[in-house]
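A protein chain is absent from this complex, but the other protein chains hold their places.
Take a look at subunit A:
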Amino acid sequence: MNSTEQPGLQRIENWFQARQWQPFDYQREVWQAYLSGKNGLLNAPTGSGKTYALWMPVLINWINEHPNTYKELADNGLQLLWVTPLRALARDIEQALQKVVDELEIPWQIARRTGDVSSYKKQKMKEQMPEVLITTPESLHILMAQKGYKNYFSDLEAVVIDEWHELLGSKRGTQTELGLSRLKHLRPKLNIWGISATIGNLREAKQVLLGVNDDPENAVIIKANVEKNLEVQSVLPEDVEKFPWSGHLGTKLLPKVLPIIEENRSTLIFTNTRSQSEVWFQQLLEAKPELAGTIALHHGSLSKKIRRWVEQSLHEGKLKAVVCTSSLDLGVDFAPVETVIQIGSPKGVARFMQRAGRSGHQPGATSRIYFVPTNALELIEAAALKTAATQQIAIEDREPVVKPYDVLTQYLITLAVSDGFSPNTLYEEVTSTFAYQTLNRKEWNWIMNFITTGGQSLTAYDEYSKVVEDDGRYKVTDRKIKRRHRMSIGTIASDTMMSVKYLNGAHLGSIEEWFIASLNKGDTFWFAGKSLELVRTKQMTAYVRRAHTTKAKVPSWMGGRMSLSSNMSELLRHKLHEAIEGSADDIELQTIQPILDVQHNWSTLPDEDELLIEQTTSKEGHHLFFFPFEGRYVHEGISALVAYRISQLKPITFSIAMNDYGFELLSDKKIPIKKALTNDLFSDKKLVEDIFSSLNDTELAKRRFRGICHIAGLIFKGFPGQRKASRHLQSSSSMFFDVFDQYEPDNLLLQQAYDEVLSYQLDEVRLRKALRRIQSQTINLKNTERFTPLAFPIMVDRLRERLSSESLTDRVQRMQLQLEKHT
């Protein structure tokens, strides 16, 4: 690349020089590829200068093409679309991009369009698009639901999808694919780039980003080889015998976390759930009141004002510590962060590395992360993580979502709401995406029929109306339906939220409606790191005042039940083997030894070549514990399969619980396990058939259907502030599930629920692999007198799946009515 022929490159090189910076080799490599018209995927971690890698070539190109006029103010139209998964990141990116154009005296306008931006600003944007728009996948689709949206993109040169690895494995990724397919159609020469952290399947990530029609010659993967040293240290309990066998809060080790916070200039404390972060924040303050004012809380339910303040204070180095959730996983660098603390299992190597990377940002600096186990068994995970993190192995894949009908349904309505679409052209476009490459005409027609006739032939009594044909184009004409659709674009199904405000109107954040509904006036709860008293609720707002008690409820947000990745599971099994063999010198394994001894004495410690099954009874009934160590998701599948196969031997009802190490079958009747074991219990023959049969007896598909209902627009949560108007349209996904199941069993959305269970929860490939592994193992059936250290954490889990081969009438007759609790 000759910089004399490229005034733009010259300008940018000068800009770097003026700052006494030197562009990294990989940055130059990206510039060159971009300028030669290539698409690509940049593999770079947070804090490596990835933003400049893709921002600079856009500017270089602009200056090259407008060498004499680039400093002049003009209506250039939208040049660059920057898509980020997190709203919170948009502002940081905006500032970073703005700084560069200001210094280069390029009078470009840089703006955000996310759910956080006021509708006034959005309206102004419609009249004149900025040169750079930073947005989320959802907001991109909302743009596409506006009349005349094509005009917004008529000058578009490039799209950058930031943190692509975060989007890739979810339906937001599919939404991004669809958005890109539309933009490519509008602007065939569009430059498309993704930025991804390290994942196992980078090549596939690139293909998903660019679609199936992309010429591989025209696309590159560029890796940023930015060296980073990682130091992992576990925080260990003094007396492991008193350390709990189960639980996930981990506050027992809080006294040992305090000195870490004190010794470091600035620390990020990652927790796995929002409630855990509230509890930690509160207990840190209780243990050390002088921390008040220097520590803060950050999670997704807090108001953007509070979140912004925390982020800003972090930037300015004003905070000693921030307790956070995945809300701070990503983002532009918080330069002053010295240390990261991870509370509880991060469940996967990639996430752990990402979080570790949030500290010591300067290239070459050492990232330091402390792991705080929340129960005894997590010490084994700690040892496994340490091995994985330091040896740079076993980074997980992010599997792209394949052919979700709900996302496509939503997308078609989005286009019908704005300018309408003609089915034949759109079909070609949609099937050019990775996600829908196998979508056949029959499926397409079903979805078209679903949105035009409600899935059925119209008859005299039917008034179905949604998408209507108008001269070959399919449109939504009803204003109410348009408005409702624009309100519900997105693929993240969340509960109805209520905003939490002080009496003077100051906004604290939002909490799930069901939690507020469980409170009475005068009850206190912890939120935003404060103890609050509920004063009253009005429409969708809960008014609160400060309470002066520390005895308050903590909202327990759902979710946070991630599964151990298969790589982590394998590492874990190997660590256990090392512990049995005594070949490991990990301090974590030495610490947990007394607990492993208890397990060994009461039952056995299963080695890699055996499957341990423990059998015991309690006043609750007959318990069977299986320990395949395959992670929660695989256990979901195996437990349903095993329960189903046993239930075929005699009429029996099971309550099933699981964690990452094993699963439990609990029944009020004796479980014929010996007979089952001689009957090929773990065979992988008839696997799919048996799994399907077991699905009909569990709630797995029904639960999956909830998200699908929201995305496909069957459930509408109401307009903000005016819920009553839509009350007659209230329903629940389980009601839909039941009526579809009864009247439209071939409904594709219903099929999708089953498919999703099979491919995400009961991942057939992983399941088959696990079963084969079990078949090669020796089965060790132990009768235990009490719950062992391995069994106990599963036994206490309240979240349970059920499976039965008994008739309802038989079951009911052994049950009792739940009466009002006497308080």
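The rule is short, and it goes like this: a contact is a pair of C-beta atoms (placed from the backbone, for glycine too) under 8 Å apart; a residue touches a chain by one contact, two chains touch by 3 or more; residues count from 1.
To be clear about the criterion, contacts and distances are computed from a predicted model.
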* Asked: Looking at UniProt, which of "Aspartyl/glutamyl-tRNA(Asn/Gln) amidotransferase subunit B", "Ligase-associated DNA damage response endonuclease PdeM", "3-isopropylmalate dehydratase large subunit" or "ABC transporter permease" names the chain we cannot see?
  -> "Ligase-associated DNA damage response endonuclease PdeM"
* Candidate in contact with the missing chain, chosen from A:251, A:655 or A:784 -> A:655
* **Residue among A:244, A:621 or A:672 that touches the chain left out of view** => A:621
* Which residue, A:95, A:732 or A:775, contacts the hidden chain when the whole complex is considered? -> A:732
* Asked: List the subunit A residues touching the unshown chain?
  -> 450, 454-456, 459-466, 476, 478, 480-481, 484, 620-622, 653-655, 666-669, 713-714, 716, 728-729, 731-732, 735-736, 738-740, 742-744, 800, 802, 808-809, 811-821
